[in-house]
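Note that one protein chain is taken out, while the other chains of the complex remain in position.
Chain naming follows the written order as A and B, and within any one chain the residues start at number 1.
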Amino acid sequence: MKGLILLSVAIAIIPLFLVVANVVVEGLPAISSGFFTGIPPSPLAGYGGILNGIEGSLLMVGMGTLIAVPLGVGAGIYFSEWPESRLSFLSSFTNDVLAEFPTIVIGLFVYALVVAPTRTFSAVAGALALAIIELPIIARTTEESLKIVPITLREASMALGIPRWKTIFRVVISTGKSGLATGILLGIARATGETAPLIVTAGYLNYPPTGLFQQTGSIPYIIYNFGTAGYPNWITVAWGAALVLVAFMLILNLSVKFFIGRKSTGVRAEI
Amino acid sequence: MTASLKGSRRSGSNGDLILKTVVGAAAIGIVALLIGLGIELTSGSWLSIKTFGLGFITGSTWNSVTDTYNVFPAVIGTLTASALALLLGLPIGLGVAIFLSERAKGMRAGASALGSLVELLAAVPSVIYGFWGLAVLAPFMRDYIEPTLKTYLGFTQLFNATPIGTDLLTAGVILAIMIIPTISAVSRDILNAVPDSQREAMYSLGATDWEVVRKAVLPYARSGIFGATILGLGRAVGETMAVTFVIGNNINLPKSLLSPGATLTTLIVNQFGNTFDPLSEAALVEVGLVLFLLALVINILARVLVWRMTRSTRFRV
Partner (left out) sequence: MNLNKTGTSGTTIGLVVVLVMVVVGAGAYIALNPNSGPTTVTQTSTATSTIATTATNTISTTATTTATSSGLGAATLTGGGSTLVYPIMQDWINTYAFVQPNIQITYNAIGSGKGISGITTGLFNYGGSDAPLTAAQYALLPSGSNLLTIPVSDSGIIPAYNLPGITAHLNFTGNVLAEIFYGSITMWNDHHIAALQSASVAAQLPAHAIQVYHRSDGSGTMYGFTQYLSDSNSTWKTQVGFSTGTIAWPVGVGCLHNAGVAQCIAGNSYSLGPLEIAYEIANPGQINFGAVQNHFGNYIVANFTNISEALAAGVKNGLPTTYTQWSSYSVIQATFNDSGKYIYPVSTFTYALVYQDLSASYASTSQAQAVAVVNFLSWVVTSGQATGPNSPTTTLGYPPLPSAAVTLDAQLLATVTYNGTPVLS
């Protein structure tokens, strides 16, 4: 039995090594300094670069995170401070549902809400979709980080006659801040890898973005776009982009793990 | 664990009220978001709902020539690929969870390292799984696994087709890889929540580790593990990019597991560029609405089951 269980662990981990090894081997030929400063090549004409995707991803993930953090932190505070309220139950439940929602549906939603009326795919639409995807993660992590703040700490603060809101802020700023950081990092990690919602909201730009209301490329879109086209150099560009993305994900994940000293229970790096 | 301060509500001040209003607004915002999603998807697909009625789900034709958009093959595709994913992913995910919660007790460092590796599986973006699936897994399935299946199991309709690699089976395998971290993480938390008294009672009867797991832990955790399975199912149903690369994107009713198919999510990605009039766009949004309802049911079911098990130790997936 022990054997079977160890076997299942082995089977579970093998794909990780296969995928990472493959991405590294296939992606390395594309990597040069030009890969980070150039734009995608013509078919059969070298490897170019993916600056348009890198800057587009940074822009949209950055904006998405800026939108999601205040909302997520706010909701998280509410969940942890007023857990018995009906709103808390409903909203926290909704939050769980949203966290597992098919992201393509969120993409369609933003398409109808932003892209159709503004008559353009845009970084704003992409960022909004990513914000909705990040929001539940940030809310949940904030809630959990506040819930573990020892009750005695709060009682002490209250006993000193400090109003509740000040207590909460102090708690959030001091004790809960690493939890907050975890939430934000997890949100960024999740958003950076998203592809499907960006196809229907941000579209693609061959150049680094120059405005917020224009089509905007992203690293995942480049993988999808060039990875399914039948030219060898384009496929290598896609592997190179995949390598950049995987490296970013691993770094982010390791920062979450080691900087924040997260134990393996509780919040998971779900990306 | 609970950190709320009973009674503190009385000592309200303006600051408290402002705080509660502001953060409460954020909480309301989340609920409003889900409701907004539902409304927008319904209104966006109204034309299609009116035109096709229930036939949207039960009809098998997605045809731009005749302007008919029905999704039964995609529903079947979603169910088949997700079922395959559970079939392959559940035993493995459960094995990992048992390893992490039970076996690991003696070997903490090694176990937590392995646990981290399984978690890293979830850190790889789905577009990369898809790309890898298309470049590596699909040819492997086509050249090795599928011919073997066809040779030995070809007498059943399930494996009676020319192997092409990009099909429902490969989609199921990719999905299995992707839901293992979900199932193992939730199941591990469930197993950790099983009271030690359950185990001790069995050990005192001289049971072996495995007997303890099988007779004391797993039965106790049954409903929670079922919830974890449903959560895995939810992830499989909603997964888009990885499946798009390997499923073959064929909108006809699949004849076997080796046939290319489509799921509801891949249908949206693939047909998004082909919609050119209000009806086809509305039909696409209605696919989103079907997914919305499916995700809602699956998640509510899973949450209820998982919460019942781990009421005190809140966690999320």
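Everything below uses one rule, namely that a residue touches a chain if its C-beta (ideal position, glycine included) is under 8 Å from a C-beta of that chain, and two chains touch if they have at least 3 such contacts.
Quantities reported herein were computed from a predicted structural model and do not represent experimental measurements.
Q: Using the touch definition from the top, which of B:Ser43, B:Thr61, B:Asn160 or B:Ser223 touches the missing chain?
A: B:Thr61
Q: Could you tell which one of B:Thr166, B:Ser187 or B:Thr229 touches the chain left off the display?
A: The one listed residue touching the chain not shown is B:Thr166.
Q: Please identify which residue in B:Ile92, B:Ile251 or B:Val285 touches the non-displayed chain.
A: Per the contact definition at the top, the residue touching the missing chain is B:Ile251.
Q: On chain B, where is the contact patch with the chain that was removed from view?
A: Counting only chain B, the missing chain is touched by 61-66, 142, 161-162, 164, 166, 248-252, 259-260, 270-278, 280-281.
Q: Residue-wise, where is chain A in contact with the chain that is not depicted?
A: 34, 37-49, 51-52, 55, 58-59, 61-63, 65-66, 115-116, 119-121, 144-145, 148-149, 175-182, 184-185, 188, 199, 203-212, 214-215, 217, 225, 228-231, 255, 259-263, 265-267
One rule holds in what follows: only the chains that are shown with their structure count from here on.
Q: When the centre of a chain is set as the mean of its C-alpha atoms, what distance in Å lies between chain A and chain B?
A: 18
Q: Taking the touch rule as given, give the residues of chain A at its contact with chain B in the complex, in rising order.
A: Residues 1-2, 4-9, 11-13, 15-16, 18-20, 22-23, 26, 70-75, 77-84, 87-88, 90-106, 108-109, 112-113, 132, 135-136, 139-140, 144, 146-149, 151, 154-155, 158, 163-166, 168, 189, 192-196, 199-200, 220, 223-224, 227-228, 235, 238-239, 242, 245-246, 249-250, 252-253, 257, 264-271 of chain A touch chain B in their complex.
Q: In the complex formed with chain A, which residues of chain B make contact?
A: 1-5, 8, 11-13, 15-16, 18-20, 22-31, 33-34, 36-37, 40-41, 44, 91-96, 98-100, 103, 112, 114-132, 134-136, 177, 180-182, 184-185, 189, 192, 209-210, 231, 234-235, 237-241, 244-245, 265, 268-269, 272, 284-285, 288, 291-292, 295-296, 298-300, 303, 314-317
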